[in-house]
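Got a structure for you, written out below as structure tokens; questions coming shortly.
With one protein chain held back, the other chains of the complex are shown just where they sit.
For reference, chains read A and B in written order, and residue numbers begin at 1 within each chain.
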Amino acid sequence: MITYIGRRFLWIIPVLFVVSIITFSLMHAVPGGPWDREKKLPDATVARLNAKYGLDDPIYIQYVTWAGKFLQGDLGPSYRYIDRSVNDIVADGIWTTVQLGVMAFLLSVIVGIPLGIFAALGHNRGPDYLSTSISIVGIATPSFVLAMLLIVFFAVNLGWFPTGGWKGPQYWVLPTIALAGFPIAVIARYTRASMLEVTRKDFIRTAHSKGLSDQAVVSRHMIRNALIPVVTILGPTLAFLVTGSFIIETIFGIPGIGRFYVTAIGTRDYGLLMAMTMLYAFAVAFLNVVVDVLYAYIDPRIRYS
Amino acid sequence: MATNTTVVPGQIAKPKASVGPWREAAGRLFRNKLAIVGLFLVSGLLFAGIFGPFLAPWPYQVQDLQAVFANGGRPLPPFSPDHLLGTDQLGRDLLSRMLDGARISVTVAFVVQMVIIFIGVPLGALAGWYAGLMDSTIMRFTDVIYAFPDLLFIILLSVAFRETPFGQALDGLFLVFVAIGLVGWVTVARLTRGQILSLKETEFVEAARAIGVSDRNIVLKHLLPNGISPIIVAVTLGIPVAILAEATLAYIGVGVQPPRASWGSLIAEGQKSLRSDPHLVTFPAIAIALALIGFTFLGDGLRDALDPKLKGKQ
Partner (left out) sequence: MVSANEEVPTGESPTIVELSSDEVLRERNAAVLEAGAGRKADHLLEVRGLSTHFFTPDGVVQAVDDVDFEVGYGETLGLVGESGCGKSVTALSIARLVADPPGKIVSGSIQFDGIDVLKLSDVDMRKLRGKEIGFIFQDPLTSLNPTLTIGYQIGESIREHLGLSAKAARDRIIELLAKVGIPRPADRLNDYPHQFSGGMRQRVMIAIALSCDPKLILADEPTTALDVTIQAQILELIQRLSSEFQTAVLLITHDLGIAAGMCDRVNVMYAGRIVETGTVDTLFEDPRMPYAWGLLDSLPRIDDVRGDRLRTIEGLPPLLINVPDACRFNPRCSYARDRCRESEPQLTEREPGHSARCWATEPGGWIE
């Protein structure tokens, strides 16, 4: 078991390596450069800047230089925000982004799983229709539309929450809900389906044959077994939260690193771009391994084999 | 023995002639109300996407500036004459633009899934059938793709190749679709691999091998037809993901460029005048919602219909 965990984590390294190569190549395949401005800079200036930042070296040298620095924790200079290093930029925003992601994840799980369980227990009756309706809204509404709706109703019309910024707890509510909408729906549906499937299993009949109350059968036998497959979608859920947070950050003006996502591509800020990609890729890969390990842990068939 | 039996001798009912598994599945599908709703919505979308642009009252890029001026420089609201759903600030008919959006969504649905199938299924089949080194290599490869922040990759690809002929195809959309497919084939590949792995050891495969059927034919004629159900479901359920991805990208300005109108870009444009002219956002949002709901219900219905175990034992 330990070797399994260790191996999974070690595999992250080559994966990140390949990701970095692909991103680096693509990045430099994008026409234009970091010095493109509305008004074109004189060629001499551009040449000087390129030389200064080593952008006139062959690609593989540039990559090796970058990789070398990266492995030492130096994310390099930002090509756009000349006075700041990427390390600074990332340090400023990353905890905000992480916080938003964690809150949205917790909300998804805390709301989604019980919603699915109640839907299954009240199959084809009230709780099922309610939960399914919520799920439908969640999957049918893209996060940016949900964000817009939340802002219009709760921030503008009702004035309960601010429309943007990140200056205190009341700023956290709407963005978290907007980001968690889709995962809640997915988790609820999956949990419901899993519970319904577990209901048909033989060991549930055995549990009933022992004279256990319905409540005991549900809580001791059904929920445990139903949640095991649900863990498998936590991985993609986390990936969604990681990559989808940038849109929410942009709409709500949240000072995380997400807002640099698209702009870094637009401004050809190579340094920032590489850092962002590596961070996100690491987060996704790491979280996926954690989920897989969790899955292996909670299923005794895998844990003890 | 009775001599004047008027009672018609009873017939013991014979066991029902068994219907093929596909017909049975179709029967289950059509009994599922939500699936019918999904089917209805999907058909509507397909119709709108394929025939809509021919039936549209206006070409999507035409600007009816006279009407806008006549309205005091403001977009026309729904139910205006000549413009059933209203127009935007430039006088472009919303209904026609939404039909263009439908066409884009339909294209997304199919092109993306084609890419996913053509990459995912063969790779998954190879990994599952040959196992060993090929399996490990392909699985590591999927790990890399999986770890990639999808949107970033799509944006990078789109921007990187925008100027190439490849990128110009279909107004830049082709590139986006291929990119979405390139990050999305992993699930299908894993599924195919799983199916092949579990079916590989079954007796009918052993029998086929014993007769001397070639590997390729075993996979193509025996394994895939039997294992294809979850793949069909995954592909159907993958369509809302693709549509959502395209809409999100369009919203941030990647992919569709004006004057073409993806529902996502319509929302982005309409956002600015959300309070004064909500119809510019509401209608595309509803369209997206219906498309997502439709495919999701259909996918659920297919899953319930094709997986006999889920129908419960009696």
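Criterion: a contact is a pair of C-beta atoms (placed from the backbone, for glycine too) under 8 Å apart; a residue touches a chain by one contact, two chains touch by 3 or more.
Please read these numbers as outputs of a predicted model, since none were measured by experiment.
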From A:A29, A:A67 or A:I228, residue that would touch the chain that is not displayed: A:I228
Chain A, residues in touch with the chain not shown (by the definition above): 201-203, 205-213, 216, 220-221, 224-225, 228, 298-301, 304-305
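As a convention for this text, only the chains that are shown with their structure count from here on.
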Interchain centroid distance [CA atoms averaged], chain A/chain B, Å: 23
Sites on chain A touched by chain B in the complex: 11-12, 14-16, 18-19, 22-23, 26-27, 29-31, 136, 139-145, 148, 152, 156, 197, 200, 239, 242-244, 246-247, 250, 261-262, 265-266, 276-277, 280-281, 284-285, 288
Of chain B, residues touching chain A in the complex: 140, 143-144, 146-153, 155-157, 159-163, 240, 244, 247-248, 251-252, 254, 264, 267, 271, 274-275, 281, 285, 288-290, 292-293, 296, 310, 312-313
